[in-house]
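Right after this comes subunit A.
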Amino acid sequence: MVISKHILGTFDEALTSLRNDLLMMAGLAERSLDRALKGLLQRDDDLCTHAIADDEEIDQLEKQIDKDGFEILLRFQPVASDLRRVISAIKLSPNIERIGDQATNIAKRARKLNRHPPLPEVQMIVPIQAYAMTMFKDSINAYVRENVELARSVCDRDEQLDDMNREANRKLTQRMMEDRDQLRGYFNLILVSRALERVGDHATNISEDAVYAAAAEDIRHQSLTTSV
Partner candidate 1 sequence: MPIPRKDHHSWRKFKSAFISGLTFCSAVLVIAPLALVFLHVLKSGVGAINLEFFTHLPKPVGMAGGGMANAIVGTLELLALASVIGIPVGVLGGVFLAEYGTARVNAVLRFIADVLNGVPSIIWGVVVYGLIVLRFKSFSAYAGGLALALIMIPLILRTTEEVILLVPVGYREAALALGIARWKTIIQIVVKTASRGIITGILLALARVGGETAPLLFTAFGNRFWNHDLSEPIAALPLQIFTYAISPYDDWHRQAWAGALILVTGVFCVNVLVRIVTRVRTASA
Partner candidate 2 sequence: MPQPEVVEPRDPGAAILLNTEGEPLPLAMEAKNVSMWYGPKRAIDNLSMDMPAKAVTAIIGPSGCGKSTFIRALNRMHELVPHARIEGSVFLHGQNLYASGVDPATVRRRVGMVFQKSNPFPTMSIGENVIVGLRLNGVSDRKFLNERLEQSLRMSALWDEVKDDLHKSGTSLSGGQQQRLCIARALAVEPEVLLMDEPCSALDPIATAKIEELIQGLKTRYTIIIVTHNMQQAGRVSDFTAFFYMGRLIEIGATTKIFTNPNEKQTEDYITGRFG
């Protein structure tokens, strides 16, 4: 993120600190998601609890990032690329925080599902999770490495994730009609899938901010004209 050094050392330190907070926050969110899904697949309530506990730290980091970003704007009056990076960091962090919230959501659903006999349909979640996780990781990478191509590819993948979610929805709804005893279980799975679809949306937002930081281009809301 910091290509060459500023003459003012404290400026570089502040920017590095901001970046590290973001990376930490993203890492925690990733781990939460991972744990929540493992908790679901392996029927491990401990993992779910851990996933939920992490959320508080993620929330604190969101506040910290806002504070640090604001202070950088105040103290250093950044311009050009520095300004874009700071603004993007401030806009990024709520998206990561929501991803953390989705992980919590998933963990709570997982706990509910773990009280009942296992459902083979749980496996449907695996590819969706993998896809969404990759999108998230790539979006953070794109921001930190200022990789516009990567960021755009994440945005392009969002449609695919939506399709995967719709497909899972359809199948699970059908199972709900076939097997009324497990209705609640299937319903929870639908919500898990939707949570992962939301993760993809947030990853898309992060990518849009990454493109702005790197290239000063605002690619938001363009899909309204391109998609039908």
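The rule is short, and it goes like this: contacts are C-beta pairs under 8 Å (C-beta built on N, C-alpha and C of every residue); 3 or more make two chains touch, one makes a residue touch a chain; residues count from 1.
Picked so that all candidates are chains of the complex that A comes from, given by their letters.
All values derive from a computational prediction rather than experimental measurement.
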item: Touching chain, any copy counted, for subunit A within the complex - options 1 or 2; value: 2
item: Complex contact set, residues of subunit A against candidate 2; value: 4-8, 11, 77-84, 215-216
